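Got a structure here, written out as structure tokens. Questions coming.
One protein chain is absent from this view; the other protein chains keep their places.
By letter and in written order, the chains are A and B; residue numbering begins at 1 in each of them.
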Amino acid sequence: MELLVSDLSVARGGVPVLEGLNFRLAAGHALILRGPNGIGKTTLLRTIAGLQPPLAGRISLDREAMTYAAHADGLKATLTVEENLAFWAAVFGTDEVGAALEGFALRDLRARLAGALSAGQKRRLGLARLLVTGRPVWVLDEPTVSLDVEAVAMFVRAVRAHLAGGGMALMATHIDLGLDEAAVLDVGPFRARATQEDHFDGVFL
Amino acid sequence: MRDLRLAMRAGGGFGLGLAFFLIVVTLVPFGVGPETGLLARIAPGILWLGALLACLLSLDRILALDWEDGSLDLLATSPLPLEGIVTMKALAHWITTGLPLVIASPLFGVLMSLPEAGYAPLVLSLLLGTPALSVIGTFGAALTVGIKRGGLLLSLLVLPLYVPTLIFGAEMARRGAEGTATSTPMLMLAGISAGVIALLPFASGAVLRVNLR
Partner (left out) sequence: MNLNALWEYANPLKFMRTTERVLPYVAVAAVVCLVVGLVWGFFFTPDDYRQGSTVKIFYIHVPSAMMAINIWAMMLITSLVWIVRRHHVSALAARAAAPVGAVMTLIALATGAIWGQPMWGTWWAWDPRLTSFLILFLFYLGYIALWEAIENDDTAADLTAVLCLVGSVFALLSRYAVNFWNQGLHQGASLSLDKQENVADVFWYPALVSIAGFVLLFIALVIIRTNTEIRARRMRALLARERLG
């Protein structure tokens, strides 16, 4: 089980943003993507998650092994914390929500409506969703937004446990997680230059 | 997979379509006059039109909520195929909107002085036709999901697609009310519903995939 990205170029709204990306992520390892806002980290993660086609290059990853968490948590405000998790557990064909509630200290909030949670609590619930999916590859976009120090530590613990279990994590983040064992990739140097003639609008040039 | 219904129920709007249907039926006699004979004659058509508009009203909620809170992205990367997701969405829409209309339609038939022979064909025609309305509507919702304030555009796209369903549905209800044979429009209506349910989710899924990228 590994994630292999070779010579990948991605485009946002038809304009190429990153090109020539190569990296490899093996089981039990994490990779943190860094780079300034608007460089295309989200686009890259969405491409790896299979939501949009790559412009060029290859991504070798078993789609059935991957779960993706975006900026938005995808929570239903009118369902309780537990119901939200149970829904995703059912979608992914697992039934275990207890460990996820435990892992992000949501047990006391389990009967609360998701709409009544604070931003940080919502984020925790969004991250707890990763645990119920039972998928080995996590693709995370800014997982720590609106989390306090304690919750970030909770998240790091969850990631460590996940890696120890043979999982992988690929995430884009701006803050220092204290996840020292993770490799860091700065995507800045991969900013796309308009050199390719065969890209999206290239036929019009 | 059934649990998607749970998420949809959270979307609410259960009685809204029904209330809208009631208002349409209430307003019609004000517009055309209270004469029973006239009402009885136009009843099947008005009831069908009211059901269609009530369906239309809630279409933009089918996918928009999931789009806004990001669940659609997450669902698209989940083990469920998008075609299955849109089918479930359509089913959920039908259960929250179409089914109550079917159940309540005899009541509204009374308000519209529908002839006695017309009740069974009316209910049956709505039962056969409203699933098609939901599935076609989901296709429209998938087309317009990325567009801000796409509600009006959605109506413009979906209404022409509703024409065959409306024609056969209303025709069946009308023939029923007149006491003539209803089997031809009934077969056509059932055919449209079956065909639409079988094929259109593939188009909706493809369109949604395009919209998500």
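As a convention for this text, a contact is a pair of C-beta atoms (placed from the backbone, for glycine too) under 8 Å apart; a residue touches a chain by one contact, two chains touch by 3 or more.
Since the model is a prediction, treat every value here as computed from it, not as a measurement.
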Chain not shown: contacting residue from B:53, B:153 or B:197: B:153
Missing-chain contacts mapped onto chain B: 139, 143-144, 146-147, 150, 153, 156-157, 159-161, 163-164, 167-168, 171, 184-185, 188, 192, 200, 203, 206-207, 210-211, 213
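Keep in mind that, in the parts below, only the chains that are shown with their structure count from here on.
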Cα-centroid distance, chain A relative to chain B, in whole angstrom: 37
Chain A-touching residues of chain B, taken from the complex the two chains share: 1, 3-4, 6-7, 10-12, 66, 68-80, 212-213
In the complex, chain A residues that touch chain B: 46, 49-53, 63-64, 66-79, 83, 86-88, 90-93, 129, 133
